[in-house]
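Note that one protein chain of the assembly has been removed; the remaining protein chains are unaltered in position.
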Amino acid sequence: MRDFDYAAPTSVAEAVKLLQDHNGSARPMAGGTDLIDQVRVGRISPDLVVDIKKIAELNVLQIGSDGLHVGAAVPCYRLYHDAMIKDLYSALTDSASIIGGIQIQSRASIGGNLCNSGPAADSTPSLIALGAVAVIAGPQGNREVAVEDFCTGPGKNVLGRGEFLVELKFPARSANSGSAYQRFIPRNEMDIAVVGVGAAVQLDASGKNFVSARIALGAVAAKPLFAAEAGKLLAGQPVSVETIQKAAEAARAIATPIDDMRGTVEFRKHVTGVLVMRVVQQAVERALKTKSGNAP
Amino acid sequence: MSTVEKPASTPKYKVIGTRPIRHDGTDKVTGRAKYGADLRLTGMLSGVVLRSPHAHANIKSIDVSAAEALPGVRAIALCGDIPDAANKIAELGEGSVNLQHLRHNVLAENKVLYRGHAIAAVAADTIHIAEEACKLIKVEYELLPPVMTVLDAMKPDAPVLNADVKTNSLGEQTDKPSNIAKHFRFELGDIAKGFADAKVIVEREFHTATVHQGYIEPHNATAMWGQDGHVTVWCSTQGSFTVRQQVAELMHVPLGHVKVVPMEIGGGFGGKIAVYLEPVAAILSKKTGRPVKVLMNRADVFEGTGPTPGSYIKVKMGADANGKITAAEAYMAYEAGAFPGSPIGAGAMCVFACYDIPNGKIDGFDVCVNKPRTSAYRAPGATNAAMATETVIEEICEKLNMCPLDFRLKNAAKEGTRRIDGPVFPRVGMVESLEAIQNSEHWKTPLSGKNQGRGIASGFWFNCGLKSAATATVNGDGTVGLVEGSTDIGGSRTGLAMQFAEALGITVDQVVPTVADTDGVGYTDVTGGSRVTFATGWAVYEAALDISRQMCKRMAEEWEVPVDQVKYENGGVTGPDGKRLGFAEIAEKSVKHGEPIVGKGTVDPQCPGGAFATHCVDVEVDPETGKVHILRYTASQDVGTAIHPAYVEGQIQGGAVQGIGWGLNEEYFYDDKGTMRNSTFLDYRMPTCLDLPMIETILVEVPNPGHPYGVRGVGEVPIVPPPAALANAIYNAVGVRMQQLPMSPPRVMHELLKKNK
Partner (left out) sequence: MAKKRIVSANINGKQTEFLCEPRQTLLEVLRDTLDMTGTKEGCSNGNCGACTVRLDGRPVVSCLVLAVEADGADVETIEGVAPGGDLHPLQQAFLNNAALQCGICTPGFIMQSKCLLEENPNPSEHDIRFYLAGNLCRCTGYDKIVRAVQEAAGCCGKS
């Protein structure tokens, strides 16, 4: 493996300074499950690896009436071991439970999954569906970016020099809301998503109509996609196979996948429709069981 | 669930058929066992191999000056460091090899023939320095168009990989360079008449992907070239003697000057027979005067070793109204990879071997493509072939409205059946393997769910005999040191110790089996061809008989009776007038006075006894995604005699799951530049435990008349039926016929979308 130096700062300011001083050749590392492999195969060649796990803010995991805060270095297993997150932010739990295997989940963080900015990242569609906001620290202080605007291409994102992700903020969830993430993979575990779909729905008190919905797609474009139109098609509509089908069609229409070792264009387009159906239906089922949220 | 079906006539054994814990078990569950990469030697350097980024290119120049100048770099090896081999052929027991091709595969000379082809190697103080030095080697390439499939490579205007390869066509040597190394034909009866007699004829084309053996341990080799010119090689290999021979012949060193020390081996399945790193480590050690260890990483393993061929197969079969096969014809082209030598011969001999077919014709082609030089993989060549035959049979059964199991029983090969390539079967268990499925609870339990289907398929593999040797030293306390030369991939030490103990009437715990290096034991062929329990088992049996003879002679002398009046039985020697002394007591005497007792066994058995298997699988197919979920799996097999039934089950379960992987998801996925895009365990999708149910086994024991304990090889045939059984199950679940491997979700979905249009 290529030579690099290592630092483990304990404050955000220290980390920002290290990243800034290294003029673009420093990389932040949380769980390291993507970064170490990428250095090994030569896809990235940092001179300095900044281990951000020792910064307190990056290990925050808090749920309250103002929503959910997930520090950027919180490993997946801490998320799926939390019953309240599982109930209210189910899509996030779904994602955290299927990124890599159990060993990977001991280390890999949702923040790292987002910052790696892979088009097929298993958590990003869930973050978009749940309306998460990325809190970014940098030389000019903190700024916030909606997750749907975070990735800009394969492996690319809005982080500038000296910047790194501190936290993901999720809005509070109301009663009658539910969310889900599913991916299609050829095996039953350990694969990269061929198609991934996250959805979050808000139903009315009767449970018979959609109030609103957010749908996001993974692995069908150069970056995770927010299928805003598909979600809008559900708002105000009755919960039925027909309405969900329309949303699925709309989602399918914006998918621009490629042929590769994981799937074909034909297959990915087709499965996008299939998964949107399944995921929205699962989110509805969960919404029907969610009698109270954490919203004030 | 596992069942063992024993014929009534099976002799009673004391040790054979029990399930003792393996002798090397504790070391392996505590992490103490030493595999090749675990070796540590004083002064050892690390070696790394530079590999071609291109699939097909001429090498214009190689500049190693910058690499040599890097501090910590000790030596660099290039092809020129291996003496020219001038197309010499070396016989390696299980097959032969053109040494010049082997030399060019170990390190490319002026042409690279696949991405991952080794070009140079660096020895340095650390692996990191060696890796950095590799990046500093400048290779200038002239790119050539890659040829990636057999059908493309066989076109008359295809770019030719090897200028020295010319087609041997039906025995005639042609003189134009070609990618087709060989075309041969087997014929039996009158094929035209056979098809004329058929009521139903089905002809289908099949494409199967290149797949890898997928052992978890990457290749490794450590070498020390002594000042006296003797070379010691430590490595993970299926055959220490074949490594010795390849290293000696390549490096022009006398055989006796090369010692190969087999370390524990982390899987092979046929892929750890040819040398890759061993000669490289030897050169680097010669140049540095220090031991050098060279390791592959996982991408090196995928791109530089293995794989087993992808293939194009066309099969045509006909059957009469009674369901009797009247004729069968096959056209089979197998990828050899960069150099000639695919297992097309074996594939062609296996393609129709399960059945009694009066009229047949088989054309086989060995074809070079820009992929790694292919190597054996568990019943090499047979799985591709079975995919074709066993699914065509299913279509015939559908047209004849016959039960596929009854059809197979009606046509099954048995004692006296002549294969299309000539040989006549001795006593074999094809019928019994089918009957075992027919009588299984699995077969008798109907499926009821939507999108569910059941499929069966059968398979054949020859098994090998070949040479083995063993020696056994009787210790004074009644234990025995059993020394043999078959590297132990799956518990064979214990399977051999059991046969040895059975022959002497002692317990398996009294036997301490050791796999020796090439200086420590007689010549032994590879651990491959399902031959170790059979042939090395016979060698240890002979060694045991030798000990019993020596004990008899000794006791005859002591009792002062003629030797023909003493007999070795029930773990001791008996003589006239009720004289008897047990094994341990004789052992004790033997160290006190007289000659030590050392047994020797050497064999070259000729009748390994073919193996037949029938598998039955239930699947559920997701009609919206094409994903195949395995609900239940049962494998039945004629295993001769199960020495250690748990290990036999393990061979069947492991082989079946490799076949499942081959059937459903595994493939070398190439881009248009000939670059493998999935050279990781992430995207080369071998089954995980979450993808499988328990694998039920039925061991049918039809003893092999060609072995003292009736042993048949069991390791290979289990990989043969699964892809075809899965294809048949998928058809029965959702009505699409799959003719391409793997039957991955996109492929199955494609067929479903086509069908539903």
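A and B are the chain letters, set down in written order, and residue numbers restart from 1 in every chain.
The rule is simple: contacts are C-beta pairs under 8 Å (C-beta built on N, C-alpha and C of every residue); 3 or more make two chains touch, one makes a residue touch a chain.
Nothing here was measured: the structure is a model prediction, and the numbers come from that model.
Only one of B:108, B:695 or B:720 touches the absent chain when the whole complex is considered: B:695. When you scan B:654, B:674, B:713 or B:745 for touch with the missing chain, the hit is B:654. Only one of A:51, A:66 or A:249 touches the absent chain when the whole complex is considered: A:51.
Contact with the chain not shown here comes from a single listed residue; of A:9, A:28 or A:100, that residue is A:100. From the options B:88, B:135 or B:298, the residue with contact to the unseen chain in the full assembly is B:298. Looking at chain B, the residues touching the absent chain are 19, 21-22, 24-26, 28-35, 37-38, 40, 128, 213-218, 264-269, 297-298, 489-491, 644, 646-647, 649-650, 653-658, 680-682, 686-690, 692, 694-695.
Along chain A, the points of touch with the absent chain fall at residues 1-6, 8, 32-33, 36-37, 39-41, 49, 51, 53, 75, 77, 100-104, 106-107, 188-190.
The definition used in the following text is that only the chains that are shown with their structure count from here on.
Measuring from the averaged C-alpha position of chain A to that of chain B gives a distance of 44 Å.
Remark: chain B residues 128, 131-132, 299, 624-627, 664-665, 669, 677-678, 682-683, 685, 687-688, 690-691, 744-746, 749-750, 753 touch chain A in the complex.
Residues of chain A touching chain B in their complex: 1-3, 41, 184, 186-192, 194, 260-264, 266-267, 270-271, 274.
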